[in-house]
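Report on one structure; see the data block that follows.
The complex is shown incomplete by one protein chain, all other protein chains being positioned as in the whole.
Moving on to subunit A:
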Amino acid sequence: MRVPPDPLPGEPLLPEPDDAARETLGRVVAGLREQAHEHGNRLHGVAGLLALDDVAAARRALEEQAREQHERFEAITSRVAVPELVGVLVATSVVAARRGIRVTLEDAVALDALPDGLDALAVATVLGRLVDDACAAVASLAEDRRWVRVGVAVADDAVRLVVVDGRLPDPALRRRWTTDRRRRGRGATVRVQHDVEPSATTTTALVRR
């Protein structure tokens, strides 16, 4: 029987603490850089509209920018209260948006805190990797397939991360499968399932104390 490939080849899913901090910080910085680029670009455009004396269009562009920013940020901060996860979600959605990929939270998400003893940076890193992986998978697909939905939920002493993306089924991945990785001294277990639904691909990670 064919064994499905590892969804994150070559990378252990759960990083060492220092690596998690570095990786998550890197992801957030990339998001900030992208955001600064986007803002700079938009302001350049607005300045151009004003130079063309099109005040109405300049105003529309500024309002749209403000609305987009607010919606993007508000949609995440109103439902996730863990700063590390907010940082990664905002950053990955900003970077993805520039590549024409929509990253959104599932409607049901409402996360006040992680279970006691669970390292927020480790969770943020796993989440960042799953979202990056999903974005990379849909980046070259048609526009209506370039989307990623993220679910985050606490289940007893664990947190369940569910990332659904617009990939169509891959027969090689049709079988449900699981990998477990344990690290001595880290107190966490990650379980990944790679499900293929009729019209989307779901990856689930369970990060446990």
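Everything that follows uses one rule, which is that a contact is a pair of C-beta atoms (placed from the backbone, for glycine too) under 8 Å apart; a residue touches a chain by one contact, two chains touch by 3 or more; residues count from 1.
The rule is short, and it goes like this: contacts and distances are computed from a predicted model.
Visitor: When one chain of this assembly is omitted, its UniProt record names it as which of these: "Transcriptional regulatory protein", "Histidine kinase", "Aldehyde dehydrogenase" or "Beta-ketoacyl-[acyl-carrier-protein] synthase family protein"?
Guide: Not shown, but named in UniProt as "Transcriptional regulatory protein".
Visitor: Kindly state which of the options A:Val46, A:Leu114, A:Leu127 or A:Leu206 is in contact with the chain not pictured.
Guide: Considering all chains, including the one not shown, the answer is A:Val46.
Visitor: If the hidden chain were put back, which of A:Ala61, A:Val88, A:Leu127 or A:Val150 would touch it?
Guide: Of these options, the touching residue for the absent chain is A:Ala61.
Visitor: Going by the touch rule given at the top, which residues of subunit A touch the chain that is not shown?
Guide: 37-38, 40-49, 51-52, 57, 61, 98-100, 139
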